[in-house]
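Here the complex is missing a single protein chain, while all its other protein chains stay put.
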Amino acid sequence: MPFDDYQQLVFERRDHGVLLITINNPEKYNAADEVLHGELARVWREVDTDEQTRVAVITGAGRAFSAGGDLGMVERIAGDYDRVHHMLREMSEMVYNIIGCDKPIISAINGVAVGAGVVVALLSDVAIAAEDAKLGDGHVKLGVAAGDHAAIIWPLLAGMAKARYYLLTGEMVTGAEAEKLGMVAKALPRDQVLDEALRVADTLGTGSQQAIRLTKRSLNNWLRAAGPTFDQSAAYEMLTFMGPDVVEGYTALREKRAPRFPSAAD
Amino acid sequence: MPFDDYQQLVFERRDHGVLLITINNPEKYNAADEVLHGELARVWREVDTDEQTRVAVITGAGRAFSAGGDLGMVERIAGDYDRVHHMLREMSEMVYNIIGCDKPIISAINGVAVGAGVVVALLSDVAIAAEDAKLGDGHVKLGVAAGDHAAIIWPLLAGMAKARYYLLTGEMVTGAEAEKLGMVAKALPRDQVLDEALRVADTLGTGSQQAIRLTKRSLNNWLRAAGPTFDQSAAYEMLTFMGPDVVEGYTALREKRAPRFPSAAD
Amino acid sequence: MPFDDYQQLVFERRDHGVLLITINNPEKYNAADEVLHGELARVWREVDTDEQTRVAVITGAGRAFSAGGDLGMVERIAGDYDRVHHMLREMSEMVYNIIGCDKPIISAINGVAVGAGVVVALLSDVAIAAEDAKLGDGHVKLGVAAGDHAAIIWPLLAGMAKARYYLLTGEMVTGAEAEKLGMVAKALPRDQVLDEALRVADTLGTGSQQAIRLTKRSLNNWLRAAGPTFDQSAAYEMLTFMGPDVVEGYTALREKRAPRFPSAAD
Amino acid sequence: MPFDDYQQLVFERRDHGVLLITINNPEKYNAADEVLHGELARVWREVDTDEQTRVAVITGAGRAFSAGGDLGMVERIAGDYDRVHHMLREMSEMVYNIIGCDKPIISAINGVAVGAGVVVALLSDVAIAAEDAKLGDGHVKLGVAAGDHAAIIWPLLAGMAKARYYLLTGEMVTGAEAEKLGMVAKALPRDQVLDEALRVADTLGTGSQQAIRLTKRSLNNWLRAAGPTFDQSAAYEMLTFMGPDVVEGYTALREKRAPRFPSAAD
Amino acid sequence: MPFDDYQQLVFERRDHGVLLITINNPEKYNAADEVLHGELARVWREVDTDEQTRVAVITGAGRAFSAGGDLGMVERIAGDYDRVHHMLREMSEMVYNIIGCDKPIISAINGVAVGAGVVVALLSDVAIAAEDAKLGDGHVKLGVAAGDHAAIIWPLLAGMAKARYYLLTGEMVTGAEAEKLGMVAKALPRDQVLDEALRVADTLGTGSQQAIRLTKRSLNNWLRAAGPTFDQSAAYEMLTFMGPDVVEGYTALREKRAPRFPSAAD
Partner (left out) sequence: MPFDDYQQLVFERRDHGVLLITINNPEKYNAADEVLHGELARVWREVDTDEQTRVAVITGAGRAFSAGGDLGMVERIAGDYDRVHHMLREMSEMVYNIIGCDKPIISAINGVAVGAGVVVALLSDVAIAAEDAKLGDGHVKLGVAAGDHAAIIWPLLAGMAKARYYLLTGEMVTGAEAEKLGMVAKALPRDQVLDEALRVADTLGTGSQQAIRLTKRSLNNWLRAAGPTFDQSAAYEMLTFMGPDVVEGYTALREKRAPRFPSAAD
């Protein structure tokens, strides 16, 4: 099986070509460190070429979907020019690999989805969220520009007014609110999320594969057309990773206090 | 009158330059065969040049707005290279003729709107739907890519998350849900739909014609800018019309059973 | 202080780099005459370069945010080729200066917002509206094309179906409805609007300035990409300002009667 | 034959589905008055639907291809709001009908091509010019913005630097220079132009029709994507037709003297 | 070495991270059969991830660069729905993998470049052509739409007028003409082509890698922005591969006679 060399993703083949992928680091709430970030970037190309897979469903083990970027990883990247360039590239791969994967991807957002987690959750073709899951993009709270996926899709999900509000303030929404905002396809009680995701997966796995894949591909050209805006936002995020605000950002997070950003000093 | 040679569309001139167009094949629920498909493609150019018309209102006779593509037509097109090319062209004309018509078009969606019906319903400038009408794009259920209008406008109507869900699964929505999703301007009890459409038509017919037409034209440049994405989706639909899934699709529909698509065979 | 030479805008510096701007012509409901229109166009460049300012909040004195274009101004522009060109240019500056201002702008929409008022309200980065405020774009009712901002952002705020309906009919929405449509970030009781705007402003004023500004800049490329569509709509508005409908439009408004537009004469 | 009701265009059917269209008003150098302008706008839709036609070749009778807008027409339009709106619409039809015509169009530019003539010449799929023909867009010399086709295609033909130079100064180029700039496919001695155009027409008329039409259609999406920029330029042209410069422009032309534009008065 | 499993591509590592790739099937003039087509699609991802490679140079063994699609492959694909879908996907991968490869690619076009060969040649970052090499896109001569790369880049290389001429007629150009048209960076005598390509490669291999890669990436957003137009053209090509013209096309080619396309039958 082509998925043997993954450390933090677990794979289960089900009927009708459904591949269930579980983010499996529940003690750390599936937070993305360098390993998981890399795996979430490259797995979609293998989904794309794996002949047995027709639909992928991704969910999180335990209570979280994926609880954002691991703080240690943030610290290691901040100010490190080579890691910043590696991240710029991997971030781009994650986004374009999800968009470019011909096969449909369903996210079963069983709990909190932040950082790389919310990238996968919102770029997936069908997002089913727990009503009480928390979703959001907290980049600005960390002192970096919102760069890894937001600019390419939030305006098309939630509309410009809501997108600007949540991305500029870094506030979170519940799954129920996300559904009302148009960010996910459905919000359900937490214990029904995976079942519904698998039900939709069966529908897609038994449907006409060419019809489904080509429909996905033409819809996603709305995202590809916004590619330069994404690339720009990714570069801005990495540029801000080279500055002092992000240092204060992760320090404050670690010390569980409000940040006092140098750029906002009176 | 320039509208004399239509077989399935009935025209009534009303005050204030309002032209009421009725899709008139109620026994077949106004399903689109080759004749109706052609008429729904070309009528907008005549609306555009007819000097007496300032606003067009389109509705369906009987209980349906237009119940999708006639199954016989689907069978005749499937695998027939010349008909496929004719359809590719006519599909493009329908979409660009509605978008390019300078005069406003109002759809009074009195009942089910599928196939060419939902193209006209959702591309029209003002859509008023019966709360219990069913709308949807079931292309993937037939085994073909969603090509005739969806990719050019659904992401701008319902947002990307909802557009992807409904287009990939082929599920239908009611008029009431469509209004909540932002797909139609209003949802009303069925017996008020035409009255409200005609009220809006009077407003537009007595309003400043240049102001209204130029406002329509600049708004529609959002759609024209997505033209290549539409053309791509139309080509995908026609390509899948040349394959085996669509044969299983219409056969299953005819036999009222779930399809077993060759492309999804285990 | 660089803001000394404004006649209708009042400025107050607050903590955390928050600049509170009040549109101050309450007896005329802050309607935009030539002076206010010019000030609302250029103020954002000074906000952008003023070193003490990190966030701008704009609101209206009295019961209105800004009650549309002053009728006298409309009369003076109509048919006057030089004023029309001046307006074409100033309209463009207003839109691009708001979009291009690196610092976030928050609108506290305390009451009616029409004309230049709704331009500022809806193009701002965070819009907080009174639940009972009225917002809308009534250009077509005046006999001119909706040109000054609508085409660049309404489809991304409210979706295409709702945008078309409200812009073609000129109907108004309440703040509460605007929130439901996705046009503003929040709707609140009128007396909480400014407080909430200032709370958000403090959040942004103490946040990472680079992170916030670059996040704004990449999101706004969605609007810049629609720039040609805006420029087209602005030219259409000015073209219709050279015609007879607008004369009937302001005359009817002045006489508080329904307009009888020449272009819609039977 | 569907082309019976044309006054200034003459049609000849040739082998292989080639339709030769001749602009036939040689005493006036085929200058475009209202009749010819309308015919050059609508003829392409009939070419598109005429079953016997596979390729259209257009040329001019006598020494000119088409020597620009008839001065009388310019005078009648200037300042006339209704004619301006009619022209805005017809200009748009000419451009989009050429772009949207599925069948290839070849221009045999036998002599001077200005005004509607250069629109047809440069938007056609294959342009063959006489080496000594003069081509150009002299809108600014007349006191109006270059609006009827230039912005949609010159930057893609001649590159931005050359496009700006020629459009801002209104200078003309010879066919030989046009070939060097990339504006036409070939420049040849005048007496070989039509023969070469007919040779290419035969190649296209005996080629695979679907292959050729779909290749044209996908290439032309570069133009459709620039549609808003064209629409904007067309509105600018019409707006300037409502001002005083154009009056001085045609007066100076009639009096064969340099214009003294009011907008450039010291 | 990651390049061990290639059959028709030969790899040589040189100084400064230069990887020389030779298309190695000289008896068949490096014509692309299914194996080579697949290898030319996937090799760029491995170039991208191979740590030792900074620049790739690609050339052909013997007298040709790559002499187009192998006729046997064309026959096997024509009318075969599954192969058509496989080709649609592989064609897309070839284009997007070249565009998306962060490292610069240099093509040393030593001889004829047609089919997949001209895709690689013209999408590469630096193209150096033999003055007497023949380049071209002959899709329409085969009876299929020009789909595999032309629409995404020819208008940006040669300008719209020349692009349309060569793509609609299927005529070839020499390397010297290609340089004059702007399609390649340089044309040189055949025996200097590889040396110059390697000289440029050394320049890029010793240059600042981030600077070069990010410059490539931002330039290529011009191509990514035209992605939907490419996808559309690819779908058109595959659609025409399902029709009768292509059968006549390859038969005529095999029989070395002019084709008599069914779609152009009188």
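Note that the chains take the letters A, B, C, D and E in the order they are written out, and that residue 1 is the start of every chain.
In this text, contacts are C-beta pairs under 8 Å (C-beta built on N, C-alpha and C of every residue); 3 or more make two chains touch, one makes a residue touch a chain.
The structure presented is a predicted model; accordingly, all values stated were derived computationally and were not measured.
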Practice task
Using the contact definition given at the top, list the shown chains touched by the missing chain.
Solution key: A, C, D, E
Fill in the blank from the handout: Out of D:145, D:178 or D:211, only one touches the absent chain, namely D:145
Problem - Interface residues of chain D (partner: the chain not displayed) - result: 139-147, 150-151, 154-155, 158-165, 167-170, 181-182, 226, 228-229, 232-233, 236-237, 239-240, 243, 245-246, 249, 258-261, 263-264, 266
Exercise for the section: Tell me where the left-out chain touches chain A, residue by residue. Expected result: 81, 84-85, 88, 228-229, 231-232, 235-236, 238-239, 242-244
Exercise for the section: Tell me where the left-out chain touches chain E, residue by residue. Expected result: 16-17, 54, 104, 122, 125-127, 153, 156-159, 182-186, 200, 203-212, 214-219, 221-223, 225
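Just so it is clear, only the chains that are shown with their structure count from here on.
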Handout entry: Shared interface partners, meaning chains that touch chain D and chain E
Key = B
Handout entry: chain B and chain C, separation of their C-alpha mean positions in angstrom
Key = 35
Fill in the blank from the handout: In whole angstrom, the CA-centroid distance of chain B from chain E equals 40
Practice task
Give the residues of chain A that touch two or more other chains, as numbers and ranges in rising order.
Solution key: 158-159, 182, 210, 217-218, 221, 225, 228
Problem - Pairwise chain contacts under the document criterion - result: A-B, A-C, A-E, B-C, B-D, B-E, C-D, D-E
